[in-house]
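For this view, one protein chain was removed and the others were kept in their places.
For reference, chains read A and B in written order, and residue numbers begin at 1 within each chain.
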Amino acid sequence: MFTAKKTRLALAAAILSGVTLVAAGCASGDPLAPETDAPAAGGETIVIGSQAYYSNEIIAEIYAQALENGGFEVSRDAFNSGQRDAYIPALEAGEITLFPEYSGNLLQFFDPETTVRASDEVYAALPSALPEGLSVLDQSTATDQDSYTVTAAFAEENSLVTIGDLANVSTPLTLGGPPELAERPYGPTGLLETYGVPVAFSPTADTTVEALLADTIQVANVYTADPRIQTDDLVVLEDPEGLILASNVVPVVSGELPDGAAEIINAISAALTPEGLVSLNVQSTVDQESTPDIAQAWLEDNGLL
Amino acid sequence: MNLIGDAIAWIFSGNPGAGLAPIPVALAQHLMFTFVSVLIAALIAVPSGWLIGHTGKGRDIAVAISGAARAIPSFGLLILLFLVLGVLRTGEAAIITFVLLAIPSILAGAYTGFEAIDRKVIDAAQSMGMTQWQILWRVEVPLGLSLLIAGLRSATLQVVATVTIAAYINLGGLGQYILAGIPLRRFDIVLGGALLVAALALVLDGVFALLQRASLPAGVHAAQSEHHPASKKSASARTAATAAS
Partner (left out) sequence: MNWVADNLDLIWELSLVHVRQSLIAIVLGFVVSLPLGWLAWRYRAARGGILTVTGLLYTIPSLALLPILPVLLGTPIFSEVNLILALTIYAIALMVRSVADGLGSVDPAVRLSATALGYSTRRRFWAVDLPLAGPVILAGLRVTAVSTIALATVGALIGVTNLGYLFTNGSQRRIIPEVFAGIIAVVVIALVVDGLLIAAGRVLMPWSRAQRRRQRRAALPLEVRVA
């Protein structure tokens, strides 16, 4: 007998299976999923990861498009993987194959006590600092390292060219930057010891540049690839004593890349310049272009696509 | 557990480290933002809710607002207002967000408090010759107080949770430890911050629970005891009443 109850049950079963199918179907094919399962059988798919940082994502996308153009299978599942604590274990486990990193910060992650500062020395120190299975390809000239930056107006008022010139400023100085800067050797303690500049510290994180412009901090730790150095007319103070750790863009590889892939990546690293990286970031923040579009345009402009 | 031990050690170490504010300062910030926001929201929502509950008009709009507001992600609203108003006005952007998030719960608490009152009681008051104002202040407000406090309780916890997240835009508060601890690679700070936030929420919840219990008039409490058969009251009003006892 076809009762109302049976109709209901049938409908309930249909809805439930529909929901399950949708949920299962949504499980694949998203470009930004942070969790990676074991790589595809045979390991031929190159799993590229990126940080939760739009600039890093652009570089990763450049790698991805160039490799795809070179005939390789690429997975973007590991994009937007957050902090190093989240993705380094995945790299070590081989779940992520390729990751655009920054030489100095990466070195410091594995060797917090490191004393090398200059770009070449940092790059040379990396292979021994990295754990088994991880290696680096050629580094780029493009940097995204810490810097001590002031507004153009402040620099003019106080005739600031190098970091050491800050010692001549009569008013009390507050330094702003990411929270971890407080503990870094080139942070407030380094400023005092190396340049004789005493500063108070305010962990301004993502609001650092605005805080600098608003004069709630006078000196800011701004990453050298930050587009606002250009757009907001900021002055990066020179570092003659080599206090700040150099940090160039460098690809990290877990295990081995398929033949030919490394050449493609090295060509990208060679073509990427400091100004080029800043301009990529400007396209993202000021022009609000999408990451894939920016990556494609850059590859085409540099004859790599 | 080692991790919890580390976290507790950090809490009591006296110096959070890494340029972070001392815990009492962060706690005070957290409470200040919560208190100010809930107060402003209450100033807006309580009279409105009472008006709706007393007159019975405008109820559908209120229910619609409460329902739709639930769907708004507070994190997104916070970032939106922060970008729109600029970093110089982080505090204002944050408070506007908190107030907007608190209003629906308080509004609902105010008018359901009135609605849960048995109509017979209002009729009795009217037949006794009370004016509308007297009914409002002597009958409806005291009887509706328990549900209003339930609404305030819900709103406060919501704001506490959002103030925690507001550390992302450098607002201070206890959330700064959770968010700063991650790049610092100090899980003891992350967990310590989390435990502090959890403790704050539980304490505030407990305070409100006591207030709710205390605000239920003795006569009403007796009437709602287990042996009273489930009446024509709506299930949710009964839920709210159970929550109040």
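Everything below uses one rule, namely that a contact is a pair of C-beta atoms (placed from the backbone, for glycine too) under 8 Å apart; a residue touches a chain by one contact, two chains touch by 3 or more.
The structure presented is a predicted model; accordingly, all values stated were derived computationally and were not measured.
Enquirer: Who touches the missing chain here, A:44, A:157 or A:206?
Expert: A:206
Enquirer: Return the single residue from B:22, B:47 or B:76 that touches the missing chain.
Expert: Hidden-chain contact among the options goes to B:76.
Enquirer: Thinking of the whole complex, not just what is shown, which of B:25, B:39 or B:68 touches the missing chain?
Expert: Reading the full complex, the residue touching the unseen chain is B:68.
Enquirer: With the missing chain put back, which residues of chain B would touch it? List them for me.
Expert: 1, 3-4, 63, 66-68, 70-77, 79-80, 82-84, 101, 105, 108-109, 111-112, 115, 147, 150-151, 154, 157-158, 160-162, 164-165, 168-169, 175, 178-179, 182, 187, 190-191, 193-195, 197-198, 201-202, 205, 230, 234-240, 242
Enquirer: What chain A residues would touch the chain not displayed?
Expert: Counting over the whole complex, chain A touches the hidden chain at residues 4, 8, 11-12, 15, 19, 22-23, 26-27, 29-35, 52-54, 79-83, 85-86, 206, 284-285, 288-290, 293.
Quick note on the criterion: only the chains that are shown with their structure count from here on.
Enquirer: Report the inter-chain centroid distance for chain A and chain B in whole angstrom, where each centroid is the mean of the CA atoms.
Expert: Computed from C-alpha means, the inter-chain centre distance equals 38 Å.
Enquirer: Would you mind writing out the residues of chain B in touch with chain A in their complex?
Expert: 17-20, 86-88, 90, 168-170, 176, 179-180, 182-185
Enquirer: Contact residues on chain A for chain B in the complex?
Expert: Going by the criterion above, the answer is residues 83, 85, 178-183, 188, 201-207, 210-211, 214.
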